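After this line comes subunit A, so read on.
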Amino acid sequence: MSNLLLLPVIVPLATVLILLLAHGRKWLQQIIGIGGIALQFTVAVWIFVVVNSQGIQVIQLGSWPAPFGITFVADLFSSIMLMVAALIGLMTAIYAMPTISDNRQRFSYYPLVNAMLMGVNGAFLTGDVFNLYVWFEVMIMASFVLLTLGGSRQQMNGAIKYVAMNLVASMLFLAGIGLLYGQAGTLNMADLALKIRASDDAFLLNSSAMLFFVAFSLKAALFPFFFWLPASYPTAPMAITAFFSGLLTKVGVYALIRFFTLFFVQNQSFWHPLLLWAGGITMLVGVLTAASQYDMRRILSFHIISQIGYIIMGLGLFTVAGIAGAIYYMVHNIVAKANTFLVAGMVYKLRGTYDLKAISGLYKNYPLVALLFVIPAMGLAGVPPFSGFVGKLMLVVAGFEAEKWVITGVALLVGLFTLFSMVKIWNEGFWKKHTGNDASDNKKLPVAMLVPVAILALITILLGVAAEPVVELCMRAAHQLIDPSSYIEAVLGKQY
Partner candidate 1 sequence: MNDFNIIRTAAYIAFGFLLLALVFVFYRLAKGPSLPDRLVALDLTAYIAIGMILTLVFISGQTRYIDVALIIALIVFIGSVAVAKFLKRRFYDR
Partner candidate 2 sequence: MTTQILRISSKYLKPAFVVLSLVILYRGHNEPGGGFISGLLAASGYVFYMLAWNVETALKKMWIQPVPLMAIGLLLALASGIIGVAAGEPFMSGQWITVLNITLGTPLLFDVGVYFTVIGVMLTIMSVILEKVDQWD
Partner candidate 3 sequence: MIVEWIAAVLIIAGAFLMMIAALGIVRFRDVYLRLHAATKAPSLASLLLIAGIVLQFFSLPVLIKGLLIVLFIFITAPISSHMISRVGHLMHVRQDERTHRDELPEQDDDDQNIGPS
């Protein structure tokens, strides 16, 4: 019973309010906005420490007992995600200082980022299906606004697609909730888990599970629901795109993992092959489409899709190793992927374009940028000793252990293609002979751009080199997910 769990929602909300009242002054917005996120990060770490040492934390909002009111629950999985989300928020907000236009910073950027983090945090923490929907809406509403601010044709195009497809997803989600409530008579996740696991007829819940699956797949950009992502992500400024790439799809994935480990376990022979197929095709399609692109942002955007496939594969394996791999991969991917986007933003700042055909000579003139690109890129490609390698290894081991040969083979092959597209960026953008004047090609990048990238790169390295604590943590988190009895007990109390 600790109100601590509320802070990740209340802190950003309060930040948003203060920012709304203090709109117009850039420096004030920066201080309050970034300070708010930093506070969130601290809170997230605190929650993590508490959860790690004392087990699953629960708060019954409004003192209403569990299945009736709304419950906030933090298990290891949520608290890891909370931490990573706040980290990415912090880094991108710092990165935004020199890159987002003044006008935006004065009025809308910081409140929206905080609001989106509020939604994300709420989604990670809530233990109630409908409440999850509400947080999803908070999140996507904020992301809508963040994404649509801008004036180009392409941006509008991306925005419309993003809005339309996400709304479809939301509505399917809501329909799923309606059916679920009609059938199971409760909305609390732990209660659902208890009731569904106890019932023989629970496989009849498949239809609402399917609606959830489609809705979350849309949010998570699984094949064939990913179209909005490459259409919209490349259109926003990089600080925002990086922020999105780290969080938006991952919340969808989080929901998938939460739902399909906690209570939609009634018909495993139906769901797990489906998830595996979805994951496999997703990773293949994403990476193949990425390979053909020449726009850095689009390459990276398509990559997000392929990496989602890995995570879903981990879920589809449904073993402790698989889910631990999925969690690890998710953490790694959030960090590394956001970082590559931030580096792409640097490239844009230096060269004024994202088109690889027009970018050249970065390697020679900007070795630091090259280094900062290589680390997350190799991380994504799964080259040891960076974080991606450990994630891939965990998934491959899990896949082989579960004797799912095809998908594991696909996962390995996709690693090769990922490497290919990263190297393509490197070959074209960095190694190619500089077409312009070398002598004048020595722009300085602002420190506020370099610092977040460097920190994220450091994390990528640390996740790989000092992987043990993280891997062990993911294993424990996966244990909690696979065997939810501790979750249920924490939420519903001893009496169940």
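Throughout what follows, a residue touches a chain if its C-beta (ideal position, glycine included) is under 8 Å from a C-beta of that chain, and two chains touch if they have at least 3 such contacts; residues count from 1.
On the choice of candidates, all candidates are chains of the complex that A comes from, given by their letters.
Just so we're clear, the structure is a prediction, and the values are computed from it rather than from any experiment.
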{"item": "Touch assignment for subunit A within the complex, options 1, 2 or 3", "value": "2"}
{"item": "Of subunit A, residues touching candidate 2 in the complex", "value": "1, 3, 6, 10, 13-14, 16-17, 20-21, 23, 59-63"}
